[in-house]
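Other chains dropped; remaining ones untouched in position.
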Amino acid sequence: MLDLWFDYKDLWLSGLKVTASLTLLAILLGFVLALPIGVARARNRGLSGVLAYGYVIFFRGMPLLVLLFLVYYGAGEFSRDLRSLGLWWFFRDAYYCGLLALVLNTAAYQAEIIRGSLNGIPSSIREANAALNLTRWTAFRRVLFPIAIARALPGLGNEFILLLKATSLLAIITIFDLMGQARFIFSETFDLRAYYVAALHYLVLVLVLEWLLRRIERRNAWAA
Amino acid sequence: MELLSLLTPGPTGWGDELLIGLSMTLGLALATFPVSIMLSFLIHWARSSRRRPLRYLAQMHVSIFKSLPEILTLLIIYYQSQVVISWVADYAGLDSTLSISPFLAGLIALSLVISAYGSEVVRGALQAIGKGQVEAAQALGLSRFHCFWKVVLPQFWRHALPGLGNLWVILLKDTSLVSVIALSDLTHVAALAINTTREPFFFYLVIAAIYISLVIFSSWIQKRLERRAARGFVAGGRAHA
Amino acid sequence: PAAAETLRIGTEGAYAPFNFVTEDGSLKGFDVDIGNALCMQMQVECEWSTHEWGGIIPALNAKKFDVMVASMAITEKRQEKVRFSSPYYFNAMRFAALKELELDTATPASLEGMVIGTQSGSVAVTVLQEYFPENEIKLYPKLGEALLDMESGRLDLVLESKFSIGDWMADGTDCCAFVGEDFLMDGTIGAGIAMRLEDEKLQTRIDDALAAIIANGTYDDIRAKYFGFDIRSQPRMVSDLFEG
Amino acid sequence: MADTRAISIQALNKYYGSFHALKNVTLTVEKGERIVICGPSGSGKSTLIRCINGLEDHQSGSLTVDGVTLSDEAAVLRQVRARAGMVFQHFNLYPHLSVLDNCTLSPTCTLRLDKATARRQAMELLSRVGMVDHAGKFPSQLSGGQQQRAAIARSLCMMPDIMLFDEPTSALDPESIGEVLDVMTDLARDGMTMVCVTHEMGFARKAADRIVFMDAGQILEINTPEAFFATPETDRARTFINQVIGH
């Protein structure tokens, strides 16, 4: 198997880079999008609650593969309109389309995790906030948010790993991530080992990610 | 309107093909789910076994299939299992046309993946039942069989249902991946339809809507089941112990 | 009579006009008609199945089917993995480009900086790698997806079978046009019917049947259904075109 | 305006949905007075004490704390809560903050004390409850008794005039109960106005000025500890006393 890796060393390395960069970007952008949605879900009031609920239902309900096709080929169908809107530079690029699909998808999952941990904060904490006269903003910023994030960490960690795995679908829209390179090498050589080499890469990536997450979690000494 | 006519059943539209695709998707999910659950129990049992090799094996199963992208698992199972079957068939001098269908490959691959997660659902549910229940059964002299059958299992469903419901939804959506090994599921049919109609947005939107409806319907069923399983547990005012 | 022998034929099903699935769910196309004619000639039952292009050779070797009639170009690399019949037509490649680019030739120089797409696992990939190493190349699971992407402007050109592209362009869109000549990859002998390496006898049978349907005119009848011109004469080689 | 009443409750009624949890409760607490509320489970003790600092709203009647009459306006609630500190059965410490940070969070954010002052004051009060050595620890690293003492210090850091306690010892083991009651007795001796829900009759006898006995949402009896234990007026109270200290 090692020979197959060295024969296509450059391809594997560039695939690794694409996979890692996509995963990291999607995690970060997804989190930024998920925060307000998760908070709106937890409050579950007014228009924002309904919108957040709709968002979550929609993007959690459909397979990522379908979302990916929808964004990529769907946007292609409307290329003329997108061009006149000045958005085509974004949708033209498979990388951006793939990233967008990943972000939309993971934000829905991350939002639910954030909602869960916000709602899971025991009412006793909120009572303490009231009894100590904290303002709503202080209470959120100094108490609810840090506790929620700490409680959400294991769930978010899982989601990050799922996301890493999900990037493999992007190969289908011409992105040469790890999976894309594996498919290419396989089509060149018809050598099944190409997939095993890819599998090893993913195993290592997940191990690294898990290790990172464990390190972050361990910083919350108080949760013990 | 024009677009909708693409969905009519019969020789001029894609409605009937989509329906067949839908039944393939559902069929695969329905066939895979029970297999996954049984496998989950097995893996949980192996993981908590006293025998070290068994424990390691089960642990490895979980780590591997939780780390590999589903699509990679699928491709590897699809191609590799065929090679293995051919070897075995050749070696045993059996009918060498034995072959593994995309359906079976999908079933095996998805079962492996889902059971890796499922074993944790099983573990969580058993933990949620609590040591106290098992201890009470022991103290009352119940045999291990009765303890499992009469005390643990009835409570298991209640604790496992949310997790299992989640897994079902994951499974349902993961079936879309078998389209890449040309099983004519919903997504594959959509791709074929787009090949001739050149209406990707419309067809993928339809597919998305179907999946979303399936998921919503599933969670509705799940809620009903959960309510049923919660009978007797629901605190009528106070929730002690 | 004893139960007829069945021949399990595999194809892709997403490569119009050679093999494709219609909205009534049936498999159609030039390959399919040829395959059926061969079966008739060999007096066997045909049993068709479709497979993803990227995995179709492994599928054949994995005995998911016995014979592949899928417009596969015969190449040396492929001959290491499977056995081919004599060619049943010449599936020449040709560039198609966005009209707005106003290209009139397709050479490495004239295509500088352009994005070219093709189907992953096709011989066009090798051509592009060899003669257009500077261009950005995108690979699609299905040809249709590459063509859709050219229509939307994500690709400047697509290099693939001129028949398939032609069929697609005839079907309504006027975004694109052929540029340059058609050509074959060096060492390609045309499109062949493939089977497993060990099936030597089967190859003889298929070759004989092919010769027979060409001789009795069945082949030409089928060809005329799809193409108004000869598809069995050999086009130029790619090395001729770009190096000569 | 030299009002000597710390808390005045007039004909208070509280419903949870259709459940009548407090029925016409009337009670006055003088400044510096120590009140113990007791009664069987579900009698409304927690509900009453939570109404006093507005953690629960009420449907009718009036409630005045240190001259401020409770309403559901945010400003009024803040005034009331600034005057009345609350200690909960389950401590309700912030798990992600050290004991010291638990004590300084609200003073810095709400009272706008500067960090240094807040810390100095917190350390003083922590030493008062015997917790200086644990100031840097997280709540999860402390025993129940230590957590409750930290929670008391946290409340005191807001400089309240009145302290409310809702069964502060009932989640603790016997040894920890002792620690916490000692701190509370100490507070009582210093003249803090206190309202405690507790079943610790030893504490009630020692520290309370008056005992309020509740049942089924009503106040059945208000009496001095001596009178309450020796000659309870109602049968319900007698049964209750027997049960709580009988064994």
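First chain written, first letter: the chains are A, B, C and D, and each begins at residue 1.
Assume a residue touches a chain if its C-beta (ideal position, glycine included) is under 8 Å from a C-beta of that chain, and two chains touch if they have at least 3 such contacts.
No experiment lies behind these values; they were computed from the predicted model shown.
Engineer: Please state how many copies of each chain type the whole complex in this structure file contains, using the displayed labels.
Structural biologist: Overall, the assembly in this file has the formula A x1, B x1, C x1, D x2.
Operating definition for what follows: only the chains that are shown with their structure count from here on.
Engineer: Please identify each chain that touches chain C as well as chain D.
Structural biologist: A
Engineer: Quick one: which pair of chains has the most contacts?
Structural biologist: A-B
Engineer: Comparing chain centres built from Cα atoms against the global Cα centre, which chain wins on proximity?
Structural biologist: Chain nearest the centroid of all protein C-alpha atoms: A.
Engineer: Please name the chain that ends up farthest from chain B once chain centres are defined by their CA atoms averaged.
Structural biologist: The chain farthest from chain B, judged by C-alpha centres, is D.
Engineer: When the centre of a chain is set as the mean of its C-alpha atoms, what distance in Å lies between chain B and chain D?
Structural biologist: Roughly 53 Å, centre to centre.
Engineer: So the centre of each chain is just the mean of its C-alpha atoms; given that, what is the distance between chain B and chain C in Å?
Structural biologist: Measuring from centre to centre gives 37 Å for this pair.
Engineer: Using the average of all C-alpha atoms in each chain as its centre, how far is it in Å between chain A and chain B?
Structural biologist: 22
Engineer: Touching two or more other chains, which residues of chain C qualify?
Structural biologist: 58, 141, 148, 151
Engineer: So which bits of chain A are touching at least two other chains?
Structural biologist: Only 73, 76-77, 172, 192 qualify.
Engineer: Classify the chain contact graph as line, ring, star, complete or other.
Structural biologist: Contact map by chain: other.
Engineer: Identify every two-chain combination in which the chains touch.
Structural biologist: A-B, A-C, A-D, B-C
Engineer: Under the stated contact criterion, what part of chain C meets chain B in this complex?
Structural biologist: Per the stated touch rule, the residues are 8, 13-14, 16, 20-25, 50-52, 55, 58-59, 62-64, 66, 141-142, 144, 148, 151, 172-173.
Engineer: Using the touch definition from the top, list the residues of chain B that touch chain A in their complex.
Structural biologist: Checking each residue of chain B against chain A gives 64, 66-72, 75-76, 79-80, 83, 173-174, 176-177, 179-180, 187, 190-191, 194, 199-201, 204-205, 207-208, 211-212, 215-216.
Engineer: Would you tell me which residues of chain B are touching chain C in their complex?
Structural biologist: Of all residues in chain B, those touching chain C are 6, 10-14, 16-17, 20, 75, 78-79, 82-83, 85-86, 96-100, 180-182, 191-198, 200.
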